[in-house]
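For this view, one protein chain was removed and the others were kept in their places.
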């Protein structure tokens, strides 16, 4: 792979899933593949599991890793062409990306959306400019509209835990106190639509995802109906796409409860984490045997390692 | 060792001291022991020497190290069971610890006390919840009430510099402008009480350590009397345990001076650093040949390396 920004960069999805599951059993089989290669991890937004899992994946492949927390290092980047840079932006992405590209063989970039300018966010200006100017392959660590390493992780976790050939997978909106990006649900929908699963999305009115992400998925505003017979419940809050970036409803009735899980086919509970207990989902669900959120988080390593392996082989 | 939270986790103290001194002479003898093992260093409070010395120790053993500065990465953790997480805490320690445990073979945790809630601080809620939920061994990098890597370092430094078989070791309170934790004096007392030394504690009235830490040590409020015939003077400020977290006395007469050092048996001067010159101790003492604070700081590496070696062998 020359880059990894979305599922569309994956030529052979089932093959990549098998690669990740194989690496989980053979983590050091390719520990010389990344010799003399450096992965730069550039965080415009804070990260815990993405940074740790990607760093570990790269080191399992023998790569060196250099982490840059741009937020804390206060490095204001200019992204506009032709800008007269007499304000608080110290460097243009044209130089910044090209310079980091001089020191790294692959660059991972995390950048969240503004949630104020839908058009700009959905144009993926930040990561696309790194692709344009870095001169080396770019790995998305979550961009304005997608979180592909998370979604790939979710797919391999479903693959390794499913009890039926074609499981029913339900993406359900859940309440939250903050306005959150659509990146995780967008990306999850994109990957589920590309996989061999029965995919259903449920959310309150006004929370429809962008059509290019929901695709042909069945969508219902009836959460209980969606849960019936589900094999996997994937919970996540997101802010509105229509009324962009707004919280138009935080109905606690949408919290995931054990009672609702009773409607399912003993569904596994999934969440990308971090998760707010007793707001998004009640303790009883997270603490039950059917919660696979920790296994899911652990699989971030194998997803990242499979992707980095393909990028190194490209 | 399955964990390292206090001297009580050390089955064979003299053996561990000898291990550390041997590693100081043979730093790379075990450089393959930690191959394919990752140490995570999680700092809820800033650190310089603990981070550098522990990172170096782990790398001497061939481990990979991942550092997480949680303070700067602004990651609010919830520690209360059953909390409804609709405030500013983004993740519960139940998930946070378990997730980091997915990426690390050993987790080092630093977390300071509140100095406002004595009961909660002395329950060691933070580090104990990491022990409970991480699923991998926990290494204390200083907790609310103890700093065991520092105290072990102090013991090996005494062992390598003592001129008599059973030295007189004096822990003396010293003035400071900030209210500091009791972790270092608590822990030092705990380790000295477990070692073969003549241990004396001196402090102004109102600064008594918790009984479980001072144990059977001789305690006096007469600093000059305590110094008489001492082989080691260990200076440290701490806030009150009785009037919890308060500065009830900052009498400059308690500063360590060359004149007072004259009362000792040419005692070595020790401090865990950082130390405020001419407040805790005067320049003349720190700049004298009897100050071993830099050697002591250097020994942090060998203490950490001996502990990590035993944890890897467990």
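Which chain is which? They are A and B, in the order written, and residues in each are numbered from 1.
Here is the rule we go by: a residue touches a chain if its C-beta (ideal position, glycine included) is under 8 Å from a C-beta of that chain, and two chains touch if they have at least 3 such contacts.
Given the structure is predicted, the values throughout are model-derived calculations rather than measurements.
Of B:61, B:293 or B:306, it is B:293 that touches the chain left out of the display.
Contact with the chain not shown here comes from a single listed residue; of B:3, B:38 or B:53, that residue is B:53. In the complete complex, the residue from B:12, B:196, B:225 or B:283 that touches the missing chain is B:283. For the options B:164, B:177, B:248 or B:314, the residue in contact with the chain missing from this view is B:177.
Where subunit A meets the omitted chain, the residues involved are 36, 38, 40, 64, 66, 68, 72-75, 78, 82-87, 89-92, 94-96, 98-100, 102-104.
Across the interface with the omitted chain, subunit B contributes residues 27-28, 46-49, 52-53, 55-56, 59, 69, 72, 177, 273-279, 283, 286-287, 293-294, 297-298, 301.
Just so it is clear, only the chains that are shown with their structure count from here on.
Chain centres here are Cα means. That of subunit A falls 39 Å from that of subunit B.
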